[in-house]
Every structure is written in C-alpha cells, then in structure tokens.
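Removed from the display is one protein chain of the complex; every other protein chain stays in position.
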Amino acid sequence: MTSVPQSAPARVVSNRRLNPEIHELVLRLPAEWGPPEPGQFVQVECLPANPFILKRPFSIARSRLGDLGMELHLVYGAIGPGTEALTRRRPGEMLDVIGPLGHGFRPVPGRRPVLIGGGRGVAPMIALADGLAPNYEDGILIFGARGSAQLYELEEVPYPVTIATDDGSVGFHGNVIQLLEQLRGRGELRPEENALYSCGPNPMLHALSDWAGEHGFPCQVSLETIFGCGFGICAGCAVPVHAAEGEESDEFGHYRFACVEGPVFEGHRVDWEGVKE
Amino acid sequence: MTSVPQSAPARVVSNRRLNPEIHELVLRLPAEWGPPEPGQFVQVECLPANPFILKRPFSIARSRLGDLGMELHLVYGAIGPGTEALTRRRPGEMLDVIGPLGHGFRPVPGRRPVLIGGGRGVAPMIALADGLAPNYEDGILIFGARGSAQLYELEEVPYPVTIATDDGSVGFHGNVIQLLEQLRGRGELRPEENALYSCGPNPMLHALSDWAGEHGFPCQVSLETIFGCGFGICAGCAVPVHAAEGEESDEFGHYRFACVEGPVFEGHRVDWEGVKE
Amino acid sequence: MSERPDLSVKVGSLTFPTPILVASGTFGYGTESPELTGARELGGIVTKTLTIEPRRGNAPIRLHETPAGLLNSIGLQNVGVQRFRDEKLPKLRELGVPIVASIGGKAPEDFVQAAEHLRDVPGIAALEINVSCPNVKEGGIEFCQRPDSAAAVIRAVRDVATVPLWAKLSPNVSHIGEVGRVCRDAGAEALTAVNTFVGMSVDPRTRQPHLPGGTGGLSGPAIRPLALAKVWETVRVTGAPVVGCGGIATAEDALQFLVVGARAVQVGTVSFRIPDAARRIRQGIEEFLSREGLPGIESLIGTYQPPQ
Partner (left out) sequence: MSERPDLSVKVGSLTFPTPILVASGTFGYGTESPELTGARELGGIVTKTLTIEPRRGNAPIRLHETPAGLLNSIGLQNVGVQRFRDEKLPKLRELGVPIVASIGGKAPEDFVQAAEHLRDVPGIAALEINVSCPNVKEGGIEFCQRPDSAAAVIRAVRDVATVPLWAKLSPNVSHIGEVGRVCRDAGAEALTAVNTFVGMSVDPRTRQPHLPGGTGGLSGPAIRPLALAKVWETVRVTGAPVVGCGGIATAEDALQFLVVGARAVQVGTVSFRIPDAARRIRQGIEEFLSREGLPGIESLIGTYQPPQ
C-alpha cells in the first residue's frame, strides 16, 4: 500500500561527493515516515527558509528503517541554484522534506528485471533493485555513463552491475542501448522473459522506449520534468502521453501530471515528441 | 590617511554568540586591506551568492594586522534575514566584504575621551578605544544595556569600562544619560575637558546629543540608518542635518549621506526630528 | 487563558471563517492530499479556473523559476465545469470549507454557460470570474485590459448566477482601480486583486523562451510589493470589498494586505513550496492578533495610515 505523503523535517546525516558531478545526501526522517516504494520521490528544501525557492524533486535511491528513524539516500547532481545550495548542507542541519510522492515502478510479474540507470538516474534503480530482489532473484543492473568520471561505486546492490561508458573508459564501450542490443543478440535478453525499468536523461529514455517497443519488451521509465509542487496542485508537470487503446480524451486531455501519475510511465505511452529533452 | 575601499573576499575565522542577542564574527582579509579608522564600517555579504539580498553594514569593532592578514571583529545582533543568515556562516567560509567605508570618529584634541556604547553599539567604541589609547591615556568606556542578558565581556579594552543597565542587574542602575549626569554632578566629567563619542540606538544618541548640547560637551555619534550601497551611489542613506552656521543650502539640501559623510556626525548637527527612531 | 481572536470576515454578503483563502490554480481542485495541505482549516478554496469544455492546457515546459518568483504558462488545463461539478465537487464539499468556483472562457457566452452549469449547485459560495488569465491567447488578459469587455462578461454572468460574483482583476493595466470600478458597477460584489504579472524569460543559448508560449504569468514573493500597491489602489478607488492576492508567503505578508483594506487574502504559489502554508499563515495571524491584543481581524482590516 502506498504511504500517505507527509511534510516533515529531515536531519542531514551525511552529504558527500561521489564523483566530480554526483553527490549523495543521506537524510533521517521520523520512523513513521513512509515507507516509500521504488520509484517514488521526495520534494526537498534545498535552501534554508528565507530566500524563496521551490522545493526540488529527487528520486529515493535507498530507504532503510533503522533505530533512529527512516534513512533516505538521495543521489544528485549540482546543476543549478537549488542543487548547488544542497551541496552546502552539513550534517546536523534540518531540511523540510515532502514525501513519499508519486507513482513508482510496478513489477511485471514473472519477468526477470533489467534495470537501466543513466548517470545520476541510477538512483531509483538502486531502490528498485532493493525492492525487487526478494521476489526476483535474477535481475541485472546496467549503469550507463559518459565516462569513468561520471561513475560511482554502487554499494550493496543485490543485482550484478554491468557498466557501459560512451568513451569506453570502463566496462562496455557504448551506450546502454548498444549494450542491450548486444545482450539481446546473444540471447541473454528476451522480450518474453524480461522487463525493462529505467531512469536517466530523457533522450536515453526516449531511445530506450523506442528500442523496447520495437522488440516487444515491457518497459517502464521514470521521467524528469520541471515540477512546481510535486503533489498535484500546480499542473506544472504535464507529460504528454498517447491515448490508451480505445481510450477517449480524458480528464487531462493527453497530459498526465508526472508528479502524481508518474514519475514512472510505460515507455510506449509517453508522447516523446512532446517531451522537452 | 583614509584607506581606499576595496571589495575583497574575507574568510570566516570564527562566528560565535556572545550573549542571547549578540554575536561576534571574526573575518580575515588580505594584509593589504585597510587599515580602517575607528568608526568606519564594512558592507558584508550575509548570504552566499544566489538569493539576491543587499550587503549589510557593520561597524568595525576591532582590526588587527597579523601574520595571516587583516583580522576584523564585528559584533552584531540577529534581527532580520541578513543577520540571521550571518549567524549560520561557519569558519572557513568566504564572504565578500567592502570597506573600509565611511567617515569615522575625529579625536577632539586635548580632550579626555568618554566612549558610550549602547547595546551592540559598543562595537565601534572598542575600535575607538584601541585607536585613541596611544594618545589619550585617560579615557573611559561606558557600556549601557537593558540588563545583564544584553551585556558581554569586552576583552583587552584599553580603557576602564563602566556598566549601566536599565534594570540595575549589573553596574549602575539607570541609562547612560543618568550615569553621565551623575559623573558630571560629581565633577568627574567637564564640558571643557571631555569629549563624548557614542554609538547605540538612535533614541539614545538623540538623548545624548541633547544632553551634550545642553551642557556644552563636544559629542560625536555613529548613526545607523538603512543603507543601500554603503559607498555613495544610491542616495538611500539620507540623514537630515541642520545647516551649519552661516551655511546656505548645499549640494544635498540638508540631507547627508550617512555612508560617506557619516556614519559619524556631530550630535548637534543631526536634525533628530527627521531621524527614524 | 485569553480567548482566541475572531478571524471571521465578511466579504460582501458572504462570511468566511478566516480571511486566508487559497488562490485559483494553485491548489488544484482542493482535494489533492488534504492532510498535507491542511485544506480543512482554510478560510476558503478557490478552484482552478473552470471552462465550459475540458482544456488540456499548454505544452511543457510550463513553469520557470525566477528570483523569488515563478513564471507559469499552464494554459487553464482543467476538467471542464461539468466534470468538476459531478466528480470533484462532491469530494471538495466534504472538506467543509467555503468554495469559490473560478470560471473562465474566451467569450462572454463561455462564462455564461459555465455559470449555468453551476447554478443552484449546493456548496458553491461565490463565482470568481477570471477575466485576467495571461496565458490564454484568445481571451483572458484582453478582457481586463479593456474594461468594457470585462464589464460585459460580469453583466452577462450576473444575469444567470445564483451566488455573488467576484471579478479577478489583472494587474497588467495602467489603472486597475478603473477596471475594478467598472466591474463592480457591472455587478461584481467583490474584486480579487491580482492575477499574475506578464513576464518572460529567455535562454540565451537557444535564443528561445523558457516557456514555449513566450510569456508567462509571474507570481510569488517577487510580486508582493507590486500586488500590494494594486490592492491598495483597488480599495481606494472602488470602495468595493477586495480580496487581496499576490506573493503572500508569510503571516506578515498577509497582514499587509489586510491592513491596506483587503477583506480577505488568497495564498497562491507559496503552497507549492509549503503545502500547508495557508494554514501556517492563519496561525501566524492569530498569534499577531493575540500579541497586539486585538479581539479579531476586523480590528485590523483597513487600518492603514497613508501618508498625509
């Protein structure tokens, strides 16, 4: 059952750089908070109270209920004012956090999971691996990155990790689609036996959805777009989708609110032409 | 000779609470910076770069040229967004500082100095005591406060310190004017032998200027008003003054820019009716 | 223990339990996560602007943050007035909070039809006529820039509506007071001031606007001093009950609008950052009144002391 979202103060447990582009923030929330489902996200106060700035959405990379409360791991890149400010938060400081929010991944029954994370998009793949592992033993996790500088160590992930880098500096030389194609060619991936789950840059998700559609793989993707609120009141996070089979125009025309009905969507339902990349 | 103002990055050396209302910030600037004169101030970046907020003016409470550079002590109260943010700055962080700025105190030759600081206004009195002591041995410093909670220890001040509290919890029971009146009554203060220098809340400076005028004491006060820039380009810091004897209306009518021509003024020149208290 | 200050206010013929409402389009249909938003403790909820047909709204990107502000170009995405009435309203009513339905359209007929669908519908306290949306090309802002067409809309809706009308004014005009007066004369019982300010942001690298439509509406704390000046002008010029809106993020902000004479306020963008901001503002106002020893909010409304 999905947990009711709450707004709660979180204590910064640690905040460290994983590689030149990626940071990890560990937060501690009250034990009653959550628990989140894989693919859900939180809205985080990046700056202390005074200057006005919206909260920022981050996928939950890991959640663990411990003696001191619910620990959340977030993995983030410092790309603008909000995330830059986040890098300056120190252990002990308090941040307001809203969550768990959104519609996460829905395991496809009986299918071997293939988790594909691009760059910092690997974050929710960790949570998903944690969530699936008890029921789906033989999953794999593919970590795609531009090069070695964009990689970081994935600790205690229950699935074997395969790395693909664009520059070939580590692991497979090529992007994640090329790697998937190779695995498919070798018969290690089959449309009727596997399910794909992914998070990463929109162009990657677009290409992946096309590839999955072409070959008949079920494929769920966690999409990023600009959020205002994160819980359905601003209508800012519209994602264009194709009408489902036989479906007429509905409540929101053919836009879905990524924060409520996503961030995870079936790859083929997304109208990628309309997604800002 | 007055130093040319510079904009320079300052390193936070320490930032601590002196009492429930007052904090002390120690900054380190390049050795070439300054040196400031007693009564001069600096404009300090209270928040890191991103949210837009003006710099805030603070009197220099102490300056010391050491091996590592020029150390500035500021004493401040956390009263609004800027100063609240300042309390969160940690040692090692860098802050932009402009200064030294403004027109400081001008020692009245041959007069025994009486320095009167009200609340956090004691800050520039420390700098002034440091500056005067080599030439004026027998000064005194009066520290006025509402009560013991508003006091803090003044370290290594070259003049004897007398405390006056409104609630009588420490030292003289009464305000600084009442204390001065007592000293004058006892013949310990004489208009022809002493000069008054002061900084504190505007109502106190107003009362002090009136008292000094009545009894014929020379009296200089460091005035606070709202600053935009701190170096003369915004015209925001107007202080109304009386025309000097025989003076016609001049450049700025009867307003003076507190940031350039002040913050120190002759008490009797200030048109106190027009000063926001 | 001292008594809790009385927060109830009259806006025209209506009474609200507190002067803190939430603004149209910034609180969904009011039923999204009411625990998170504290919706049950609100003075009132203004719905997303409803149009006669459902609208899919504008293409992404719809939001762009600017210093202390938010540019939006939602394009009135909404389920349409009928689905609102049949599917959303029953749940919304359960919150037990006064409901103001915002209606919009491209031509006076659209407004009239929308109002007809809400005729005699229980639980709707007032209609807010949005003649000021900056993100719909065909109508919206144009109505309010021409006072006569704004008035025509109000007059037409007045004939069919069974509840008081509020006219939501655009700030993008030289003289908001004049527009407000014309709307009041046409039958608006109260005036909501203001909607968003027309703003724009461009990406110098792509030479394209951050919002695909070019311009958007600016909201958030950045506009608060501008909105306050518009509200004061509206109060002063029209003498009508005014509901203040624009950039309110704290109790102190809300109090400013009440002091200059707004009889209630609407809280918008800040709810995106702090879901229960409106509730916290209400609490802050209670504390302020207690601290100041005022028996209720009416003792503060309109107490502004303008310069001589």
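The first chain written gets the first letter, and so on, giving A, B and C; residue counts start at 1 in each chain.
Here is the rule we go by: a residue touches a chain if its C-beta (ideal position, glycine included) is under 8 Å from a C-beta of that chain, and two chains touch if they have at least 3 such contacts.
Small disclaimer: the values here were computed from a predicted structure and weren't measured.
Colleague: Check each of B:P5, B:G69, B:G119 or B:G171 against the chain that is not shown and name the one that touches it.
Modeller: Selected residue, touching the omitted chain: B:P5.
Colleague: Which residue, C:F111, C:W166 or C:W232, contacts the hidden chain when the whole complex is considered?
Modeller: C:W232
Colleague: For a quick check of understanding: of B:M70, B:A145, B:V176 or B:C229, which residue touches the chain that isn't displayed?
Modeller: Looking across B:M70, B:A145, B:V176 or B:C229, the contact with the absent chain belongs to B:C229.
Colleague: Touching the absent chain: which residues on chain B qualify?
Modeller: Interface with the chain not displayed, on the chain B side: 4-7, 45, 51-55, 96, 98, 225-240, 249, 251-255, 260, 274-276.
Colleague: Touching the missing chain, which residues of chain C?
Modeller: Within chain C, the residues that touch the unshown chain are 66-69, 71, 145, 172-174, 197-202, 204-209, 212-216, 218, 220-226, 228-229, 232, 247, 249, 252, 255-256, 258-260, 288, 292, 300, 303-307.
Going forward, only the chains that are shown with their structure count from here on.
Colleague: Could you put a whole-Å number on the gap between the CA centroids of chain A and chain B?
Modeller: The answer is 54 Å.
Colleague: What's the distance between the Cα centroids of chain A and chain C, rounded to whole Å?
Modeller: 35
Colleague: Roughly how far is chain B from chain C, centre to centre by C-alpha average, rounded to an integer in Å?
Modeller: Distance between chain centres, rounded to whole Å: 47 Å.
Colleague: At which residue positions does chain A touch at least two other chains?
Modeller: 51-53
Colleague: Where in chain C do residues touch two or more of the other chains?
Modeller: 68
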